[in-house]
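Missing here is one protein chain; the remaining ones are kept as they sit in the complex.
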Amino acid sequence: MWNEYSFGLAIAFACALIGFAALTRERDDLHKLLLIDLVETASLAVIALIGTDLAEALILPGLVVGIAELLALSQIYLTKEGYQQNPVKGLNIEVMMRSPAPVILSTILVVYGIILSGFTGGGIAGLGVVFFLMSRSFTGDFHVLEIASGISWALWVAAFFVFMFLPGWWYFALLGAAIGILLKVITKMSLVGAMWGETE
Amino acid sequence: MNEIGGAPLFFLEFGDIVIYFSPFTITLFLLALVFSVFVLVSRPERQIDIAFGADAFYAKVISLSELKFRRFMSIACGLACMGAMVTGDLFDFTLFVSLVGICNVGIVAAVKSRHVQNAAYQYGLVALAGTVPMFAAAAMVAATTGTLSMLELAEGTIQVPLAARALLVLGVMGEGMAPFYAAKAEMFRAPGAPYVIMCSLSSLLIFLRVAEVILVL
Amino acid sequence: MIIQKISRILSNFDNILPLFAAACAVMSIITLISLPLAYHEDQLYPKRIVPGSTLNPYDRGGPPFTQAEIHSQYPENSPTAGYVTAYLTPFSLFLSEYTSYMGTTIVAHPGGILDEILYNTRGLDTVVEPTILFIAFAIAAYIFRKGGDE
Partner (left out) sequence: MNPEFLLGSVLLLVGTIAAAFPRPRTYLNRLINLEISAWGLLLLMLSYNEALALLTFGGVSALTVYIFVRVLQKKEAAV
């Protein structure tokens, strides 16, 4: 009865046990956040053990939920401790500011992300944008990002309803959903890069 | 098939995720709907602090943007509750519950008081930790029974492992039920009456719903 | 009174997370004890590897624009399930004809088994998930903008 699945579950729950045990004794607020990131890994491992295509379809939402809540909590942490006004140095290495390397790397990531589209593409393209914004210490306009992500959300939900109620138009819905979710994830991720700089 | 809240009256199919309305879920759904509308139309309270020993009092000023933001979060919380009440898929249920958790954090996090923000942070950590047992439970159900649909699981032909049920309950408790609810009570010091009601109402609704889910499995 | 003592501990919200973590740790131990669990062989959306296919590891069959077979929960609810999997955009078609290691790229490009699951058969999951993303980022952005000026 000790198949591969049970063995994997044993490992994953042993990890969860260790992580939660450390969390019980932790008093520092930021260490708590890091440890929660650790136990998230264990829960993703439990999902991965299903080993079907469904597992992947469940991992992607699980991952994105984790990072979104992490960003919100880290921002609450900064405000409650009063660190919000402190400057962030960015990647203020002289070479980074001038050299074309960030541009080239970001371009590769963004192009590949657009080819992938969907969740994965959004994540990868977003990473490229974050890297670029960080290396150029950009202080940008937030509202544009928020509006863009709102529109892409609407596009994607519209595509979902086409899938459900007008299944004949599946091709249209597929492209709408893929592009909508790509834009949505990119804009959200580039928020991280824009927040790297100073408060407006 | 074991039915807890009466036979489902009608189904709304979204592919593999089937939303079902039984007398039990429809009651909870309407309750969430009524409160969302209530939040939408009501005007927020003005908290007044009375200075002791003198005849003076001063009203706390809440900025318009803060008000709008918190109303938006409350409505999102109401919508999430409505979804969690009627969904017939286990993983979808866990996602809706975590949405309720993050909305609850949002309702209070906008308040500019260090005490309230600290409570919101601690509660947010518990909500984030609660997703771990919840997702693990849903994944274990999928792996050991081969399905996530509550309607299929309610047939009772395949046994759901006890550990998965217990993990699900623990995870949902982390998203805002007793005894981890205490942090929320602390958050109620935040001004803005109709919005914080949404916090406690969502816990009540989710408590009732998770009881049904566990009994059906 | 013991109840008073418990409620005093609980009323300090710094103790909430350690308490929850302890409950989770205990629950992990219980799960470990209950362990060997049977893996149900008849899974939804099974994975299979077609040797030699350029779409590895995501070849789920089906010539373009004909319905591939998808083992979903309620096939009658999604009549178009299987079309998306079989469809390749011109770009993915080009990749699949000229390279043999780009299966992941092809499947992530619009049209593939994951799009099938995420958008079509289990679309509501994906609706909820960007909503969580939206709410969490809205909180972060709001606090970032307003948190500074006091």
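Read from first to last, the chains carry the letters A, B and C; within each, the first residue is number 1.
Here is the rule we use: contacts are C-beta pairs under 8 Å (C-beta built on N, C-alpha and C of every residue); 3 or more make two chains touch, one makes a residue touch a chain.
Values in this document were obtained by computation on a predicted structure and should not be read as measured data.
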Which displayed chains the unshown chain touches: A, C
Full-complex contact with the absent chain, from A:55, A:159 or A:174: A:55
Touching residues on subunit C - with respect to the absent chain: 47, 49, 57-58, 103-104, 107-108, 114
On subunit A, residues whose C-beta touches the chain left out of the figure: 4, 7-8, 11-12, 14-15, 18-19, 21-22, 30-31, 33-35, 37-38, 41-42, 44-45, 48-49, 51, 55-56, 59-60, 63-64, 66-67, 70-71, 74, 77-78, 81-84, 86-89, 116, 119-120, 123-124, 126-127, 130, 134, 189, 192-193, 195-196
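We adopt the following convention: only the chains that are shown with their structure count from here on.
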Overall pattern in which the protein chains touch one another (line/ring/star/complete/other): complete
Far-end chain from subunit A, centres as C-alpha averages: B
Approximate Å spacing (C-alpha centroids) for the pair subunit A, subunit C: 13
Rounded Å distance between subunit B and subunit C, as computed from the means of their C-alpha atoms: 21
Intercentroid distance (Cα basis), subunit B paired with subunit A, Å: 23
Multi-partner residues of subunit B (each touching 2 or more other chains): 13-15, 91, 95, 98, 102, 105-106, 109, 118, 125, 129, 132-133, 140, 142-143, 148
Residues of subunit A whose C-beta touches two or more other chains: 5, 9, 13, 16, 20, 23, 32, 39, 50, 54, 58, 61, 65, 68-69, 72, 76, 79, 163-164
Contact footprint of subunit A on subunit B as seen in their complex: 13-15, 91, 95, 98, 102, 105-106, 109, 114, 117-118, 120-121, 124-125, 127-129, 131-133, 135-136, 138-140, 142-143, 148
Residues of subunit A defined as touching subunit B within the complex: 5, 9, 12-13, 16, 20, 23, 29, 32-33, 36, 39-40, 42-44, 46-47, 49-50, 54-55, 58, 61-62, 65-66, 68-70, 72-73, 76-77, 79-80, 163-164
Touching residues (chain side subunit C, partner subunit B) in the complex: 10-11, 13-14, 16-17, 19-21, 23-24, 27, 30-31, 34, 37-44, 72-74, 77-78, 81, 120-125, 128-129, 131-132, 135-136, 138-139, 142-143, 146-147, 150
